[in-house]
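Apart from one protein chain that is not included, each protein chain of the complex appears where it belongs.
Chain nomenclature is as follows: A and B, assigned in order of appearance, with residue numbering initiated at 1 for each chain independently.
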Amino acid sequence: MGQAGWKGLFQSLFDYKTEKYVVAKNKKVGLLYRLLQLSILLYLVVWVFLVKKSYQDIDTSLQSAVVTKVKGVAYTNTTALGERLWDVADYVVPSQGENVFFVVTNLIVTPNQRQGTCAEREGIPDGMCSQDSDCRAGESVIAGHGVKTGHCLRVGNLTRGTCEIFAWCPLETQSRPTEPLLKEAENFTIFIKNFIRFPKFNFSKANVGQMDNRDFLKSCRFSSKNRYCPIFRLGSVVRWAGNDFQDMALEGGVIGIHIEWNCDLDKDASECNPHYYFNRLDNKHTTSVSSGYNFRFARYYRDPDGVEFRNLMKAYGIRFDVIVNGKAGKFSIIPTVINVGSGLALMGAGAFFCDLVLIYIIKKREFYRDKKYEEVRLVGLTLMVQGGWSPA
Amino acid sequence: MGQAGWKGLFQSLFDYKTEKYVVAKNKKVGLLYRLLQLSILLYLVVWVFLVKKSYQDIDTSLQSAVVTKVKGVAYTNTTALGERLWDVADYVVPSQGENVFFVVTNLIVTPNQRQGTCAEREGIPDGMCSQDSDCRAGESVIAGHGVKTGHCLRVGNLTRGTCEIFAWCPLETQSRPTEPLLKEAENFTIFIKNFIRFPKFNFSKANVGQMDNRDFLKSCRFSSKNRYCPIFRLGSVVRWAGNDFQDMALEGGVIGIHIEWNCDLDKDASECNPHYYFNRLDNKHTTSVSSGYNFRFARYYRDPDGVEFRNLMKAYGIRFDVIVNGKAGKFSIIPTVINVGSGLALMGAGAFFCDLVLIYIIKKREFYRDKKYEEVRLVGLTLMVQGGWSPA
Partner (left out) sequence: MGQAGWKGLFQSLFDYKTEKYVVAKNKKVGLLYRLLQLSILLYLVVWVFLVKKSYQDIDTSLQSAVVTKVKGVAYTNTTALGERLWDVADYVVPSQGENVFFVVTNLIVTPNQRQGTCAEREGIPDGMCSQDSDCRAGESVIAGHGVKTGHCLRVGNLTRGTCEIFAWCPLETQSRPTEPLLKEAENFTIFIKNFIRFPKFNFSKANVGQMDNRDFLKSCRFSSKNRYCPIFRLGSVVRWAGNDFQDMALEGGVIGIHIEWNCDLDKDASECNPHYYFNRLDNKHTTSVSSGYNFRFARYYRDPDGVEFRNLMKAYGIRFDVIVNGKAGKFSIIPTVINVGSGLALMGAGAFFCDLVLIYIIKKREFYRDKKYEEVRLVGLTLMVQGGWSPA
């Protein structure tokens, strides 16, 4: 290529090549195309930009810290325990105030258990016996409470009895409570402090920050009218989750306290506020064997001779899971360009669809097909224009 | 503009403009384009729609509640502890039945520790001494157990000894166990209740819901044949995770119990079932100093004089992390349109590639280039058609 050639090449580099269009004076297809354009534009503006806010850069990696504190006391007077007052250290497990905590509402205490031998409870198939050979010494009772000693214990002259076992004796009684011990737990309160941070935008906030009034935090209660108070009455939380507190206190269950931070950081920071909602996480309508929530724990003591004994507690209660979710958005040029670009690309799909209508469906399709497709064929160097069947 | 002009403008608004194509009767490039079209179509149909199900709206923000319950007893007879039976309240820490729990399989008990003075353990560099001045009073032993009192304790007439320290005495013995104390933990069972909810579709399910038979839940065990039973034998879980239970019981470790909910809500709710899999989360082949899993805790007592003493427990065991993942999909028009649209946009890339072949690679490229690019130049108002070098 000579110097002139290079110059031509360089000049042609800045020629602008634009697609040649055929204007089809067909009002139907024209209208269809404009309608498609309009829907894509509407979709872009309304859905992509206004609803989804796709012009924003999104941070979903919320850093959250939850600190909870339960308050309240309850008084009980039972034959087993006598007069007793329950405070936070007694009924909240674990006590550290994390995002998952358990409030005991009912308790079956089996006091003064010691390592020893006693009869296995009735109703456990593997613990039933009619003679000593049914209780192989050293074997543990399947789904039972201890290890068989080799003796079959029969009361009076019954033919069937239960194996003697080595266990923590006496065994827990099987009686189910008919009403919750800590009925008053309904009036306990939970104070939830939630600190969040969106690392991408270096934005921090707390759900307790906006209250500069110390007394407000001392006396307020969360309600539909008071949506920024972070103190929740237990009974109300359970009711908002669609359950009755006294029902739930009896058998136990799991309540989710959801905190949602959905922040538009293009607006003022004071408009970034949490929304709370509550639901029951476990399903109360499952089979009876799996309903409710309870667990066993023990407190260990020593008698003056140094022998260990324990109080076994079967605690029923409500577990609260504080679950924090959130995302923040802020205007950013890159997602804006991408979304406008892909919206325009969608217009191409609209044109593709209208072309199909123009070339294959309407009456004068053959005419438009000939105009749209300019056929070229290499015959010497003559150009032949010819109509024909031409799929897109 | 006159009235006629506005009318023309309005009419031309509904003219349909379609791109003009040049039909190149070149079978090679034509075939190439059809192949590209076919692959994009295949990719769209097979990968995007059938495999990835991109026509669905996806909810990945699973709400999950896990309730666990371990069952089983173990009997031990050691010189240190005598005959002893272990039940759930003894070996599960924490006891609340959350998604992370620890089953003690081995225990080194240091009973009756009291605040007092004793000799630091040997083998701790900072605790070694040959004279009193090596033990600065009030300084704590680095990586040791207490605070130096200022005396160097030497046994007999050895020249080297260890500092006297103020600590919980006697100190824990360093002997490592050679076999697990609670070997029988292999037969313990875990009952895992998992309740999930996909908030976007308001769909709830539990892994225990489908069993209407109460007896089934009492006796079943999870296995490859019985994939919907939520009761797991500890030994089997460890084996499925690729480990030997007795090995792991000795040193401890962390096992992940993964529950995956992958639900197609276009199908029936009964087809949305969890899949379980198990793996070991900690790496057993790390350096010896960091292998295994153990922690220390204490039980505090008072003697009749009111002086506090404690039993220090170094517990080895297996931590189980129940990890729930999931997503649900349901047909939605918006992702369907988006995905079809961007599939069609990909065809444009195919055409771009074929154009490059047509214009720059094949033999008759110059001819096609002239036909594709219609050059216009402003000379007065004459139109000049001219061939030339024209990059795309």
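Simple rule for what comes next: a contact is a pair of C-beta atoms (placed from the backbone, for glycine too) under 8 Å apart; a residue touches a chain by one contact, two chains touch by 3 or more.
These figures come from a predicted structure and were not determined experimentally.
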Legend entry - Residue in contact with the excluded chain [from B:49, B:203, B:228 or B:295]: B:295
Inset, instruction - Could you tell me which of B:31, B:45 or B:80 touches the chain that is not displayed? - result: B:31
Legend entry - Given B:69, B:145 or B:233, the one touching the chain that is not displayed: B:145
Inset, instruction - List the residues of chain B that touch the chain left out of this view. - result: 8-9, 12-13, 15, 17, 19-27, 29-34, 47, 93-94, 100, 102, 115, 138, 140-141, 143-147, 166-168, 254, 256, 258, 279, 281-283, 286-290, 293, 295-298, 300-302, 304, 310, 312, 319, 321, 323, 325, 342, 345-346, 348-349, 351-352, 354-355, 358, 368, 371-378, 381, 383, 390
Legend entry - Footprint left on chain A by the chain that the document does not show: 11, 13-25, 61, 63-65, 67, 69, 71-75, 83-85, 87-90, 94-98, 184, 191, 193, 195, 197, 204, 206, 208-209, 211-212, 214, 217-218, 299, 301, 304, 334, 337-338, 340-342, 344-345, 348, 364, 367-368, 371, 373-375, 388-392
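Keep in mind that, in the parts below, only the chains that are shown with their structure count from here on.
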Inset, instruction - Please work out the Cα centroid separation of chain A and chain B, and write it as a whole number of Å. - result: 16
